[in-house]
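As you look at this complex, bear in mind that one protein chain is not there, while each of the others sits in place.
Read from first to last, the chains carry the letters A, B, C and D; within each, the first residue is number 1.
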Amino acid sequence: MAKELIRLEDCVVRFDDEVILDSVNLKINDGEFLTLLGPSGCGKTTTLRIIGGFLEPTSGNVYFDGVRINHIPSHKRKINTIFQRYALFPHLNVFDNIAFGLRVAKVKEDEIDERVAEMLKLVSLRGFEERKITALSGGQQQRVAIARALINKPKVLLLDEPLGALDMRLRKDMQNELKRIQKQLGITFIYVTHDQEEALAMSDTVVVMDKGVIQQIGTPQDVYNEPKNAFVADFIGESNILDGVMLSDKLVLMFGRKFKCVDKGFAANEPVDVVIRPEDVDIVPADSRHLCGTVTGVTFKGLHYDIIVDFYGFKWLIQTTDYHEVGSYIGIDIHPEEIHIMKKSAYSGMFGDYSSYSEEYDEINDPSIVYGEDPGEEEYYES
Amino acid sequence: MAKELIRLEDCVVRFDDEVILDSVNLKINDGEFLTLLGPSGCGKTTTLRIIGGFLEPTSGNVYFDGVRINHIPSHKRKINTIFQRYALFPHLNVFDNIAFGLRVAKVKEDEIDERVAEMLKLVSLRGFEERKITALSGGQQQRVAIARALINKPKVLLLDEPLGALDMRLRKDMQNELKRIQKQLGITFIYVTHDQEEALAMSDTVVVMDKGVIQQIGTPQDVYNEPKNAFVADFIGESNILDGVMLSDKLVLMFGRKFKCVDKGFAANEPVDVVIRPEDVDIVPADSRHLCGTVTGVTFKGLHYDIIVDFYGFKWLIQTTDYHEVGSYIGIDIHPEEIHIMKKSAYSGMFGDYSSYSEEYDEINDPSIVYGEDPGEEEYYES
Amino acid sequence: MSRALKIILIVVLFFLYLPIILLIAGSFNTGTDLAVFKEFTFSNYVALFRDRTLIPLLLNSLIVAVLSSVIATALGTAAALGIRSFGKRFRSAVMTVTNIPMTNPDIVTGVSLSLLFVLGGKLFDRSNVLGFTTLLLAHITFNLPYTILSVMPRVTNMDPSLREAAMDLGCTPVQAFFKVVIHEILPGIVSGLLIAFTMSLDDFVISYFVYGPSFATLPIEIYSYTKKPLPPKIYALFTLLFAMLLAVLIVMNIVSGRADKRPRCSNITQLVFRRKDVEKT
Amino acid sequence: MRVRGLASPYLAWMSIFIILPLCAVVYYAFTDSVTGEFTLRNIVSIGNYWPILIKSIWLALVSSLICLILGYPVALAIARAKQSRQRFLILLVMLPMSMSFLLRTIAWVSLLEDTGIINNILGKFGISPLPLIRNNGAVVLGMVYNYLPYMILPVYTVLSHIDPSLIEAAKDLGCNRTQVFLKVILPLSVSGIISGVSMVFVPAVSTFYISKKLGGSGTTMIGDVIESQFKTAYNPNLGAAISLVLMVMVFICIGLMERFSGSEEREALM
Partner (left out) sequence: ETAAAKPAVINVYNWGQYISDGSDGLLDVNAAFTEATGIEVNYSTYESNESLYTKLKTGGSSYDVIIPSDYMIARLISEGMLQKLNYDNIPNYASIGESFKNTLYDPNNEYSVPYFWGTVGIIYNTRYVDTVTSWDALWDERYSGKILMFDNPRDAFAAAELALGIDVNTEDESDLRAAAELLAAQKPLVQSYVMDQVFDQMERAEAWIAPYYAGDFITMHRENPDLAFCFPEEGFNLYIDAMCIPTSSTNKEAAEAYINFMCSFEAAAANAAYTGYGSPVNGVAESLELTEYERGIAYPSDEILSKGVAYLTLSKEATQIMDSLWLDVRTDASTTSWVTYAVATAAVVIIAAVYLAYRSNKKRKRAAKRRADADGAR
């Protein structure tokens, strides 16, 4: 499983002097489910096209099984792709679409029949052989695209936002199906999405990209719990991102108050970004032992309520399953493990601000509010 | 606020003898944020087009402020629309797009300049006046569409999946922005989406549709907590839907065991659908007082884990923030208020089955498993 | 492979332009024979401008070509917009009938139209119906299928909600067409117009049957030049015409090409500057 | 709903100027030229013209094929050119059509004659004059020359609308360039080929000027016969009958082509 299959080394892509991919280094292991995650236009498809052989990097190397494959055309790579909009052949029916790769490889018709039947079973599309592609729903087209790619027994399957066009329910179902197929066949999947939930739910490894640069590579838990910078923190789920100062190892200053945490290795008094996930905040009755604030907004989200709480003019998002009225005064409690410290980056100050949630839009800019008016009252807030 | 503004009365729409909308009755109040929610192709856009005046219902009436408006063309209605793919005019720049309605109404250029500037401020697009529409990102296009519709000061704004094309983060931001604008201007919003989270987060009233029929109308809480049938239960979030028999008021039989609940008014021994939300299930140590099962799957979802638990061969989805290993034996606990009873409907048996989550795909069909093997052991499971 | 394609493209273009080059050369030739270039001269152009029949006939041709292509394009555009909203079966029936003039030999179209006009003339008791009007009607008729077929794809590809958006913002259907829809289908309209214009300018067969004594076109006159070898001033005439069309097309190409190049990122000062310009007007 | 009304002027126009004349043709085809009574004689006497009809169809078929063979690569080359250059190339292909058809044919005559330009040049190399004109080949050449743009245009339109990701998908599934062309591009452009072939075949089969100028002593086309019936022999009834038969045959041909190649694909592309 841990054997390296594909490696991108310092890959740079330029279009018309515009840098689209900036020095991308990426290692993909055999049998891994790796997801490229990032906002639209960040270079996900471009990365995939390099691996698929549809694009040669302007500079840098691509290795497959240790062999440099920069110049090997796509039809000679043991890699298959599911395209962003499926790219099914409209002139062929379901059967012929799936059989396409085998026919090109001049496989015997008998064997084709057999293998297509097998694939159709795998994607639960038996009985659809003769259907025109245009007479299929989005989800069915999706599955034909999967079958068409898988029938060639590729070592690697590239999937470019395969679920983007589907509605929520269908998307969830297909996520499970894809995961099941990957496990069943043991193929390496390189998956592109801009949906963080999808990325977290399906992958072994998540690669977060922005503006052609890889921001973080890690397991879903890593990326979610230990984001490397404000961009990742914000892109992977909701986050409250606060300015802090690292007083010493395991002690951070926010709102002029000291909080215990578990991170270390920063310089003394180094300014940092502090991430606190909305669901990691526990609401407790307001008292002097806790940081207290006023609820300024509540939204029902099905699973939970989104609550906006105003702490000295800075608005936090808190997710909880219990209802709290607008105007109620509450305290909060954060475990030291839930306080994530990040080095300052180019993204600092750009994300994690929930002020726009509330009606008092302009209040955040009110210069009269001074953070940490009552310092030193307590050493730190206990968990 | 509670004044009725728009009413659809028995609206039927047929295309080529196919019934697209079947006897839709709907009341929309002034200043309300009403969302039409349903899967693709269920008739949401069609409903909106009737209100907007782009389509006359085959039969039935449309009232606006008490006046029948079936035959009034769209350009004479005080209703504006944000179209599914924005429908911005590609030959005009941002300024001219937004000014379009005013120019048609022959408003003076001075006033146009002023009002467009105001709108651009509202949607945070100042400085983009001269941009070509094609040089805007999806989110910016979206905001131009909003500005273009709002500048005409409509009484009602129709929004047809305005956020469908945006990525997750942008979608969240725009949701907040739209909600803010609606509150700020006090306009009636009729909003179409197939994203249940979006519907729940934004609306005063949610209208759940399927196959051209309104399935349920209610507040987000109503729809989520008291779904009328299996379709609604399943479409609004994840649900475990089980067959049950209503033994008497407040007592339901599932798995051959009796459970306390809070619903009443069913016939004795009436077969019913029972909905249990995955997040409403509490996991407790396995003991004889609780329903116990084996964990067969765990997926990390960022906010929580999705856990599949096998109870006598029937798989439940449970959402929890605590990790439980695959193979561990656990008990569950359900409050009587969390057990929702629904009458049987055409949708019964179609949803709420999480068997495909697990690898042992075929087990569900194993006829050797008998539900409720140990009946009468206890009267019912306590909460 | 792509080099082979390029070579074929160049060869075919050469093939297409070979006779044109010959005719242009012929317009500067002192002799009447295209195959033998005797001496270079402008005298053919002088003769052309002295000629008192060709120029008016050319004007006639241009008038008919312009009017018929504009009317056919207008009718055809409206038809394409309308046909799109028909049911599937009726739509395909209409399209079949639309194709008839294209599958009919020209001469049959010409004869049957002339019969129709004469019959119409008898109904209205006019013995002299053939003339400008009938010529125009006939040209519009044979131009219509081409305009419809070139506008149709544009209309089908257009996002229908653009029109609805315009109406939503208060446009009447007519305003919606002129303010929005027309911009979307313009390329189709322009190419339809061009095709119709050239077809009409060059038509001889159909025109022959429907023209009258009071109004003829250039191709008819040229076709009847059987008594003597073709005078080279004819080549001069068509060379001029060709040059004019070429110029128009090049200008159009440059103009629309410019419009295509959108400013990628706009300079803010430039924006402010332009904004002021708008305010002034 | 109201949009539908936009087509009504055209529908009226169509019934007056297309359907009514068509009825006139049918009426003429079935009436006697002298007595004006109903007769099948015109239709029956078409038998005399079978040889010409078949030869015309053959030459038109050959021309359409050559147009296809020449036009397809050109369309492909244009579709693969830079976006900004495509329109220019298309205009370049269309432009020769704006020069008078009669003159262009005359120019071909002076090129192809025994003492024409080409044979003159060949003569300089000591090659004796080739029989370039006054044979079927010259007629085919004339037709190809005149109708080639009608082939290039529709094929180009279809080719330029093929989703590039389909081509990538084919490569991804193991196709080399030739296979991509044969298995994806060609089948997807069938609708363009069909409309191109019919746009060339239809006018070619009924042409009459080209064969007069470029044909030899034996090259008479069915178009010439129709013309002579209407103009020289003044027997419009027979002329109408021949054109009716021709029209029906053309319709059947085009109908068959579209049926066999499946019109769904065309819809799929739209």
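By our rule, a residue touches a chain if its C-beta (ideal position, glycine included) is under 8 Å from a C-beta of that chain, and two chains touch if they have at least 3 such contacts.
Just so we're clear, the structure is a prediction, and the values are computed from it rather than from any experiment.
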Hidden-chain contact residue, picked from the options C:13, C:36 or C:246: C:36
Options C:3, C:89 or C:227, residue touching the unrepresented chain: C:227
Touch criterion as defined above, residue of D:31, D:63, D:110 or D:165 at the omitted chain: D:110
Residues belonging to chain C that touch the chain removed from view: 32-33, 35-36, 47, 50-53, 114-115, 117-118, 121, 127-131, 134, 208-209, 211-214, 216, 220-221, 223-229, 231
For chain A, the residues touching the chain missing from this view: 95, 109, 113, 117, 126-127, 129-130
Residue ranges of chain D at the interface with the undisplayed chain: 34, 48, 50-52, 54-55, 57-58, 61, 109-110, 113-116, 134, 212-213, 215-218, 220, 225, 228, 230-235, 260
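As a convention for this text, only the chains that are shown with their structure count from here on.
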Intercentroid distance (Cα basis), chain B paired with chain A, Å: 24
Sequence positions of chain A contacting 2 or more other chains: none
Multi-partner residues of chain C (each touching 2 or more other chains): 173
Chain D-touching residues of chain C, taken from the complex the two chains share: 1-2, 4-6, 8-9, 12-13, 15-20, 22-23, 26, 33-35, 75-76, 78-79, 81-86, 94, 97-98, 100-109, 111-113, 115-116, 137-138, 140-141, 144, 148, 153, 156-157, 173, 194-195, 198, 201-202, 204, 219, 222-223, 230, 234-235, 238, 241-242, 245-246, 249, 253, 256-257, 260
Chain B - residues contacting chain A, complex: 39-40, 137-138, 167-170, 172-173, 176-177, 180, 183, 194-197, 200-201, 220-221, 224, 234-237, 279, 299-304, 306, 319, 321, 356-357, 359
Touching residues on chain C, where the partner in the complex is chain B: 87, 159, 161-162, 164-173, 175-176, 179-180, 183-184, 262-264, 266, 268, 271, 274-275, 278-279
